[in-house]
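Just one protein chain is left out here, and the rest sit where they should.
Order as written gives the chain letters A, B and C; numbering starts at 1 within each chain.
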């Protein structure tokens, strides 16, 4: 699960990391009020940042500076409602604009191949790090945390010196350890600070001091571990979710809406992707990815059918179930039930093989609008044909 | 550092372990008041236990039951002031007497050879476990916690079933994990529950229920780690410490008072024990163990001398310093200073070898009451002779 | 012969008294797998599968008292990492973890212990393995298999069944079919399993079923080219049409950054002279073209 910058910053602050103050505003006037507070606390400028869960908001015009409260309101008004890669901006983050001396990159991420948490650091932060990694690999430093001991002090120091941050040794070690603590405390897959910046501030004696600050943060959480962090589920940004996604999650289904017109219902993620691939190969367009999981009961099947039909562009439905844990007759019963409650009539091609496939065939035989198939290729062909017939018939 | 039962129980409760309520009383009337509270909370009997840091208090008569507040006061009066292995009882613990169905033994202890925390359990608890271990080794179960992961759940279960506590599985696992948590949270060397008892209590429905309870607890703390647990230093029981020990600790000296008349001042624990061994072998009796540590400065030497002379039975002093980190001339200067401030005149045999031994010899030469020696055997002989001469001269 | 499971398998089922454990234990036993013990803490002394299998409190008892050498885990996610640790600490050599939704950080902590014990873990979130005619461990339907000489390894669950069915329908039997699981952190990789197949005289050809995300398929392709250049092999990659960056059912299936796409994987496989099927049903034909005969 991805969470918004502001929530990511809260999780970093909870582990003691230095993050400048911020406020989240849903309206331009709230943004102005937040900016006013920051200006009276001494800020020279504020930065207004679109809160969306997609990358590239800067390039899209979703990050702007403002020199006074009126400008802040104006900028916020421009950003709120903006469409960034299909997501409508509903909130902005308002923070003091830092006097940045240098930008670094620091992240901790699950490394599947090494089965470790991988730390990545670079003195070339503030930009898209994939690009740095590809074009100037020597500008990147990598190291693995120990699976039991975490990031050890000496590793944090090695990283610090590799980044040329020796003059901020103590603070850097604390920040790097804090990344690991954030990862563990929240079961994160990724904790990224970009930029981790050396900023100039006014010190206690009025003179300038340089400090490390986390100016932006990105965290993704392990969905499998959310149940043991009850507070984190609340960070899910429903603003950015299709209502269908929310319903799918409530039913325990894995669902992604796509552009096409052939609704797909499959058990197993690999088989579901394969089914979509075959639909495309046969000239059709899948309307969704839908994995009903193992051991799907009939009520889950009915809920899956509701989700598919809620998409008005669906013109045909392809059901592909390979019974193992899932039992074919249960699925068939669920389909029949769903069919009965269905308001609109969409042709359905059903292929059920494996456990109790014969029972399933019996249940489905003779039901109007349901075609059965035994081979996967055949089922796909028929579904594509059915969708075309619908288009032609419209 | 050993801590009292009541403090050990507090540390267990802090990790969520089940311990029946208790109170600590320094007077018989306080004990009576505590007993009254327990009786009105439903206790049938209370147990009064001497709080001393030596074993065998039960055999010595330091643990007694009482059936009413008056009896509690009487018993407490008898126990307070009792001499148990040289320690005067200054406090008692008052707790409800449990309805014990069975007593178990459970502990976690630092295992030097294996470099692991060793768990020991037995279904034969409530007695001296060393005896069980020696006489009926098959009644003991041992397992090592992982140095990074601690006691794993399955290990706790294995221990539980080995002890025949399967019907208390969940509670036992929580308790066993709690031992490890107590060890880590406090840097303990040993956490022992004896007995861990199955007690019969009245359940929420008024009927009898059986529960696991930690009825006695012993914890020793790692002296080297006390500095990182500021709260724990307060648990040191000064009641049971010789004032000399307290002063020694304040000066950073390692000091143990013994019965003899030859004061010893040595650098290094091994050499200090060896010096004592040689004194005994030569027919003398060491008055103390005293390790002034490495790099001892002259002020530390002077403090060590005060400690030795505070013991009125000291009739001769043997100083044995092998200079390495410690510099001989520093020690010699400290001795001379101490000599000047000294109220009573005790003959001193000084052997300083190693770093700056020649300078030391110069400093000490001609000082009244100080004999110098170069060989260890010779120094010991002279010190024993000096103590005898004093006895003869008295 | 075969790999991982076979006639010498003496299986302990961890979580045998749970719903999943009971159901699949019966299926495995019916297939012919020798189940020597079950484990459910607190139910030691009972029996399972109509009295044919003793239940113990601990895996250690299942090893010492029933001689178990292989374990399969149907314990819920909260207890599964500990169940793996228990199995390897008790000396179990091969552990299959069927459980899904185990947090990745838990698996990070578990893996060094598995390796230190010298054990092999398959999964978690995997369907298990079947050596047709000998034994099946896990949840793969037994009926779809045919004895033979093709070794199959897959990251998916039901997609595996699809291919096994296709092979069986084409008369092409299998030596062993292994599902390694699609989670971010799994105990055994494609390469680990390919290494076992290499040393198995009864495996003559290979099928690898991959999917988008990570670079396990690329690694496997390079390894196969170097270590088993002569063995015929066909692969399939699920997710050619999946949109980048969107989650496809489980964590293993994310296209992240520049790598992990289906095309990158297909390219890497083809560079290693491995034919890549466009549909699971094409696989038998491609195997035949690579010189593999029907059983």
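Assume contacts are C-beta pairs under 8 Å (C-beta built on N, C-alpha and C of every residue); 3 or more make two chains touch, one makes a residue touch a chain.
These figures come from a predicted structure and were not determined experimentally.
Touched by the hidden chain within the whole complex are the displayed chains A, B. Only one of the listed residues, A:88, A:113, A:149 or A:238, touches the absent chain: A:149.
Of the candidate positions A:74, A:99, A:128 or A:158, contact with the unshown chain belongs to A:158.
Which of B:77, B:100, B:184 or B:244 touches the hidden chain is settled by the complete complex: it is B:184.
Mapped onto subunit A, contacts with the missing chain fall at residues 146, 149, 152-155, 157-158, 161, 166, 169. Where subunit B meets the omitted chain, the residues involved are 110, 112-113, 115-117, 130, 134, 147-148, 183-184, 187, 189, 222-225, 228, 254, 256, 258, 266-274, 276-281, 286, 289, 291, 294, 322-325, 353-355, 375-377.
In the analysis below, only the chains that are shown with their structure count from here on.
Counting contacting C-beta pairs between every two chains, the top pair is A-C.
Annotation: 55 Å between the Cα-based centres of subunit B and subunit C.
Subunit A and subunit C have Cα centroids separated by 29 Å. Of all residues in subunit C, those that touch two or more other chains are 109. In subunit B, the positions touching at least two other chains are 149.
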